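What you see is the complex with one protein chain gone and the rest in place.
Entry: chain A
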């Protein structure tokens, strides 16, 4: 029995008559997490994990028709038992477990296996069929422990501050930015954030995640030497904008899993690249798949062909699912 199939609107559960992260408007949408490519506007009803409610409403509108479940709480719909389980990707991110007539499928959305303190850590869920992402599905992608990356960011910020130079760090405003804020050493200097980042900080703080004090750029006068000690967190779209001019001669950096490759680092044209991803690396993907005990694996967005072939060589029944995910949070930059 196929509990999930690919339809033009999105991933569809036939017995339950609902969609998971649909990319076209539908009646019932089950949402794994609030990144723009997974959670879209225009659906009539939404179902999501409770810790993600604040973010979903702030991004899709306060008045969406949204029902939530705590992680592990079960809901029965047309004989399909549905529950959410932590995916460790961003605040409120969840894997969707579906059970129907003894068959269990899990759709992971996006996930990361290293715990980071800004969201509930990933939990493997045993199933017959696992639907996995494959954003970093090549053996070259192996992350260093995040503590090392944060230490690297701290060192860079400290050296800049000592040289009287502001530090501009580009990071995606939802998830990555808060993870960095949570992980760095706030004693080095003041922290300024771009207007696109602060609303999400507020939601994380409300959700009980420790985020250090942040200021808006306007809070420090242009002439204040403190500005040269600051760490500025801005979305990648702010690069080259007039907003950045107030910081004078600054050093810039980009935090993303893609920064692992020299080519992408150079194309970004920043002084530093910090390899920090909210997705599983290659060993992480393989570990997660193995932990589910699944014999069937459906591979979505990323390195679909590579992961499918590799899993088949490992003896699994693997296939690709064509989806329209992967063009927001950490989709590979086009240029």
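Brief remarks follow.
Everything below uses one rule, namely that a contact is a pair of C-beta atoms (placed from the backbone, for glycine too) under 8 Å apart; a residue touches a chain by one contact, two chains touch by 3 or more; residues count from 1.
Quick note on the criterion: contacts and distances are computed from a predicted model.
UniProt lists the omitted chain of the complex under the protein name "DNA ligase (ATP)" (options: "Putative Electron transfer flavoprotein subunit alpha", "RNA polymerase sigma-70 factor, ECF subfamily", "Polar amino acid transport system permease protein" or "DNA ligase (ATP)"). Only one residue in the set A:123, A:154, A:185 or A:271 touches the chain that does not appear here, and it is A:271.
Taking the complete complex into account, A:139 is the one of A:8, A:126, A:139 or A:164 that touches the chain left out. Of the listed residues A:63, A:101 or A:313, the one in contact with the hidden chain in the full complex is A:313.
Listed for chain A, the residues touching the missing chain in the whole complex are 138-140, 142, 260-263, 265-266, 269, 271-273, 303, 306, 309-310, 313.
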